[in-house]
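Here the complex is missing one protein chain, while the rest keep their positions.
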Amino acid sequence: MVDLPRVTDNGHLGPINSALVPRYGGAPTFALLPSIDEAVAAGHRPDIKVVGVPFDSGVSYRPGARFGPGHIRQSSRLLRPYNPATGTSPFAQAQVVDAGDLVVNPFNMDEAIASIQSDALELTADGASLMVLGGDHTIALPLLRAAAERAGSPVALLHFDAHLDTWDTYFGAAYTHGTPFRRAAEEGLLDTEALCHVGTRGPLYGKADLDDDTRFGFGIVTSADVYREGADAVAARLVERISGRPLYISVDIDVLDPAHAPGTGTPEAGGMTSRELLEILRGLRGLEVVGADVVEVSPAYDHAELTGIAAAHVAYDLIGLLGERA
Amino acid sequence: MVDLPRVTDNGHLGPINSALVPRYGGAPTFALLPSIDEAVAAGHRPDIKVVGVPFDSGVSYRPGARFGPGHIRQSSRLLRPYNPATGTSPFAQAQVVDAGDLVVNPFNMDEAIASIQSDALELTADGASLMVLGGDHTIALPLLRAAAERAGSPVALLHFDAHLDTWDTYFGAAYTHGTPFRRAAEEGLLDTEALCHVGTRGPLYGKADLDDDTRFGFGIVTSADVYREGADAVAARLVERISGRPLYISVDIDVLDPAHAPGTGTPEAGGMTSRELLEILRGLRGLEVVGADVVEVSPAYDHAELTGIAAAHVAYDLIGLLGERA
Amino acid sequence: MVDLPRVTDNGHLGPINSALVPRYGGAPTFALLPSIDEAVAAGHRPDIKVVGVPFDSGVSYRPGARFGPGHIRQSSRLLRPYNPATGTSPFAQAQVVDAGDLVVNPFNMDEAIASIQSDALELTADGASLMVLGGDHTIALPLLRAAAERAGSPVALLHFDAHLDTWDTYFGAAYTHGTPFRRAAEEGLLDTEALCHVGTRGPLYGKADLDDDTRFGFGIVTSADVYREGADAVAARLVERISGRPLYISVDIDVLDPAHAPGTGTPEAGGMTSRELLEILRGLRGLEVVGADVVEVSPAYDHAELTGIAAAHVAYDLIGLLGERA
Amino acid sequence: MVDLPRVTDNGHLGPINSALVPRYGGAPTFALLPSIDEAVAAGHRPDIKVVGVPFDSGVSYRPGARFGPGHIRQSSRLLRPYNPATGTSPFAQAQVVDAGDLVVNPFNMDEAIASIQSDALELTADGASLMVLGGDHTIALPLLRAAAERAGSPVALLHFDAHLDTWDTYFGAAYTHGTPFRRAAEEGLLDTEALCHVGTRGPLYGKADLDDDTRFGFGIVTSADVYREGADAVAARLVERISGRPLYISVDIDVLDPAHAPGTGTPEAGGMTSRELLEILRGLRGLEVVGADVVEVSPAYDHAELTGIAAAHVAYDLIGLLGERA
Amino acid sequence: MVDLPRVTDNGHLGPINSALVPRYGGAPTFALLPSIDEAVAAGHRPDIKVVGVPFDSGVSYRPGARFGPGHIRQSSRLLRPYNPATGTSPFAQAQVVDAGDLVVNPFNMDEAIASIQSDALELTADGASLMVLGGDHTIALPLLRAAAERAGSPVALLHFDAHLDTWDTYFGAAYTHGTPFRRAAEEGLLDTEALCHVGTRGPLYGKADLDDDTRFGFGIVTSADVYREGADAVAARLVERISGRPLYISVDIDVLDPAHAPGTGTPEAGGMTSRELLEILRGLRGLEVVGADVVEVSPAYDHAELTGIAAAHVAYDLIGLLGERA
Partner (left out) sequence: MVDLPRVTDNGHLGPINSALVPRYGGAPTFALLPSIDEAVAAGHRPDIKVVGVPFDSGVSYRPGARFGPGHIRQSSRLLRPYNPATGTSPFAQAQVVDAGDLVVNPFNMDEAIASIQSDALELTADGASLMVLGGDHTIALPLLRAAAERAGSPVALLHFDAHLDTWDTYFGAAYTHGTPFRRAAEEGLLDTEALCHVGTRGPLYGKADLDDDTRFGFGIVTSADVYREGADAVAARLVERISGRPLYISVDIDVLDPAHAPGTGTPEAGGMTSRELLEILRGLRGLEVVGADVVEVSPAYDHAELTGIAAAHVAYDLIGLLGERA
């Protein structure tokens, strides 16, 4: 309606200036960043596009992640432009915009996956990278397809999650939120030298789950490993494994303990704290991150935006990593 | 990001076509209507502007209505374009747009009231009328100032509320959510022949509250009156009292029983149902409504968008009334 | 700490003056009335004592009513001194005070019942009447014992409840929240010419439940009767049945529909609205009310003080009835 | 583990005897009725089978009804065996059992619909009728297919809902929770002389929605009609329209106002009260009810089992209607 | 209704096969294990019986643990059969069944304790061990009596709790949730060489509480000790103290921080994380565990099954420990 005053830094159009405009008002773009339309109209070329994928037809338990993107945005209103933990300004090192939500068919899985893939390719055709707000974990498959195509090679994967998500089928369905990384491995999208789950815990269907997972090339840093080793040591291990390869980071918010992320679909006790997760991410600076998602935020189970805030902070730090390339 | 398909009807740009785009995705404009920017860019002149006023510094008890506009919008995603209760299409009889939120200073009441007033005048300079989403009831005063100025005369007022809101001062403050209609009366903004509270109930400070109120010219239809007489008879009474005058309608969501609107600041037992309120509003067709608000939605106290949904439906019917003039 | 300014009316010490002191601060006495100590110290003789009975060891399903008295008080902060529905000032027609909570043993039912009875007698030794905030419905038995003793005769009873509460035993226990009125009838505490349940609904164990109930002398106005006849006709019927006898009114908050009172232990669908209940109570003016309770508020199941507010308003109107004698 | 004492009445095995066993313990079968296995093992032939259909892949907005059957059962623990509103004992007039939940594939709509249909046929092969706990409204289609096949003719339909559910497609999908009755009409499952929606309200996509609906043969009693005419008159109208035909009753819990049923997926303001719904159902005695469902209970949005309790009471009265044939 | 496909491993009948049957449907037995009836009917002899004790009449603050067993079961639906943290399959190393809930009188403490004791003895007469889901902590006393009788000697005790639970009386009552271990010590049920509290914190009534506790033979590992020493060191200490003796493990869920277990009755800040608790339990392998409970889950205060999930995971690991003997 009116032109809202924005922070500009390093030539980039940043968030609304919250010293002048209250943060609780106005349209809930991520971190109150400009929409892609506003940025482009003002002559800025987006480097990083925050995009929502409101889709949860792949879930096997509690649904609701279709409302995840809007909830994370609403929970991101307090994010400010300077990150003292890294000494960087994520919205200054790259032009970050909110590209809205994809239109995804909830009733047709094949169509949904195909459209996410083609939309992701279209959104990255200009060289921009994507920070995706899910949605359930099914969406990681088409996002990885797009990322690998853009990278021109299989990509390394850091997968923060309580679960392996390398299961095979569920009620005969090959494409669900429990299978994206098996499918991705089968499709040759992943750089099998540089794959790692972080934060896994909780019971599995059987030992074979682990054997399969290992066969695909995944390493595992469990939630208990993070407890014993600490975030810095874990980050160092991950950097060593991954360094020098195009990297996709996928964060299932259930990697956090249910205390830190109640608003999710398949919670498991014994998880990481949000501080551990953020500190690990901050330890990954220097890696070549080409795409990222944070998924499985189910607002109906959240309280006081607890989960949404954690996801928003994770996305903020992921944007910082993505922007190192810009 | 992509151009979303919209319903168009009677030459007006309407909501996103929800047969093609899921309602839970995308930006939460009111009823998924076009933003003012999108409509204007597409060559449409707005007749009715839905605008949020995220302000709650005037509340005397539970705060939080600053988050009201966003919450009502989020709760309005299910609104569809045809109203079978009236046989009309509110978004076809007039061009309705979402004009976003005003920028209001939470720390300076005088500045806040002044800026709301000037913004309201600016938004109506093109002849459009406003459907305001509050915010606390303090905002009715500057909105009435603007409405009276645009009408060129004092305006009639239908005031749906549990409370009279014609109190004088509170801790010495003249401008609070309990005083807008006393101030408006004192300022000569109200047509003293055509004022009515509807839905009041609950204890007062003293009998003098009623005496003052009568002196300002208000009639009262209590919540118990609605129970005894029914919505149709009440609506008929109101039409008779008001007919033929420019009318402002102000709906404090606490006019509903706390069962129907828990998410508000000063709830009183014994209130109206949402059905009664909607049926009364539908009985007001033919009145010359020049402005309207729905206020005092405090999301932190809401559950499952119960209050937000009620407010969204109220706003939808108010838009139908506003649009009869278009 | 400081002497808070209070409303005084008709010589009585009333609530804190909320034009000077915000209602959300200070100690949560009922309606912000003076404590018994403060009133007595200021030379006022209490006519009506609001007293809590934090006890729920008699419940057969959801517990938690032990927190009821505090919750109702917290939910009563918005009550103001003048009741326009009756044209009376409940805190002016009698000196009303908050007498705090009884000390009741949760682990020994016999001791609990005995102490409630003796405390009730002690509190009424000065001629005051009691407005009791429960607690589960078990407490009605000792309260009726005390009321009958003070009345010097069996008392009439109006019992607002979803349930009859005239069952016999539960797991062999004679004294539970489902049995107080059978016990009271057996003990000769009730005036068998003037007993009525109002608002009952929901399934029973068998037809014999009704037969027993009739045998004790109870009439029944079901929730459906209230729907069909309306509050005024029901009130008139009750007045006719009861008039001229000392009357005890016991309100189980589950008489309200779960929409209006989710915070209770044994909710039944199809209940009354808070408006119906309040309007019936207002139709009882002129009856000789000697004691009253509102029970079964279980805050852990409440939302946004919905149930607490309903109970507080009920107690407010009951105080108005009790005060007619003062 | 131990044989729990059960009420037996009229030769039928009824609920656990809650005078001996607390209602909050033990397995949550509907109304604490025997499981089908327990009843059959004890030599009882089921007349009415309560069966859950945990499926919500057909929803267009808030998901979660997959958890509905378990939630309704948990909320049904307080149901007792005698219904004073009708003077009948639903569990004595017929042998009612809990048949558990169907196994339904969440990822394959065609398979889901087919398996619900075949399971329904199998469950009714012995002449029993079904009381179905949903699940989303998609399931009404296969249930109507089975009901029509068992009836040997199209069936009459009473459809309690805020919505028409006769829409055509949604994102190209023919089978969703918004389309079951259009599909059923197209498939010739419905007796076009005897179809009625009750409780509809809220906006539609367009006037054509109503025209289509009328063309299929539906009558409409809106929520506002219920308000104006009262439950008894509405029930009489329905009986007149339906009488003498095999009747299927489908209750979408969103027919209730969000105040009475927040725990649902597409809530609309202005709805019926649970009392109105129950009184209408009680007015339908004498109709030949051959099957029934209560659907769209989404527990993640419920509070204090409010919605679950309403649904449980609805199912209880529907069982009473179903049992009149037994 | 239908025979559900189950995982079988090592000759034992395991959970429902969730690759074929969605986890959100069907009866909520613990971890979707077979009921005792189903297992026995299929020819399996139970080694470990999961049994609920829905009882909370011993609580001194927030009640509601009577609903604990059902809530933990509902929260256990996601548990899978292989525990990668220990490399074991708890449901394969022993036949684990769900034995339902005990019938316990809420109104008579003596009868309640006696019946829990005799039921526990009866359930273990076949050599099975019990994994008990509470209920409040009062139940540990009769469970210890049964465990000591079955062990033929006093038993070692590991007690995870925020509180000591060795207080003496409360309002004159000897048997409450604050006293079971004092009573057990007095009755000679405990092996005074091998007793330890883990996770205690928060204020006490006085220093004498600690002196008494020490006199009974208890060691204490506080929550702060766990923070300083880490789970592995604590587990090693416990193993050293306990090793070689029949051991009972009692877990009050309030040993977790309120962030991890809000759904409990007497929460204390500064508690353990669920990860710490699970890692300590995993460090206890090799101990001779003869019985276990997890108590004090009060669902009305839980959110999104946070507490229930933590309790379910704790029970899962305890079953792993119990099964080492099988």
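We call the chains A, B, C, D and E, going by the order they appear; numbering starts again at 1 in every chain.
FYI, a residue touches a chain if its C-beta (ideal position, glycine included) is under 8 Å from a C-beta of that chain, and two chains touch if they have at least 3 such contacts.
Keep in mind it's a predicted model, so treat the numbers as computed, not measured.
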Exercise. Specify the residue from the set E:Asp257, E:Glu279 or E:Asp293 that touches the hidden chain.
Key: E:Asp257
Quiz item: Please identify, in ascending order, the residues of chain E that touch the omitted chain?
Solution: 60-62, 169-171, 200-207, 209-210, 222-224, 227-228, 257-259, 262-263, 266-271, 273, 301-303
Exercise. Name, in rising order, the residues on chain A that touch the hidden chain in the full complex.
Key: 9, 18-20, 22-24, 77-85, 87, 89, 230-232, 257, 259-260, 273-276, 278-279, 303-306, 309-310, 312-314, 316
Quiz item: Residue-wise, where is chain C in contact with the chain that is not depicted?
Solution: 1-2, 4, 20-22, 24-28, 36-37, 51-52, 54, 66-67, 69-70, 74, 99-104, 106, 123
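Basically, only the chains that are shown with their structure count from here on.
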Quiz item: Comparing residue numbers, which of B-C, A-B or C-E shares more than half of the contact pairs of C-D?
Solution: B-C
Quiz item: What is the distance, in whole Å, between the centres of chain A and chain E, each centre taken as the mean of its C-alpha atoms?
Solution: 37
Quiz item: Can you give the whole-Å distance between the Cα centres of chain A and chain D?
Solution: 41
Practice problem: Please compute the C-alpha centroid of chain B, do the same for chain E, then give the distance between them in whole Å. | Solution: 54
Quiz item: Can you list the residues of chain C that touch 2 or more other chains?
Solution: 60, 62, 170-171, 257, 259, 273, 301, 303
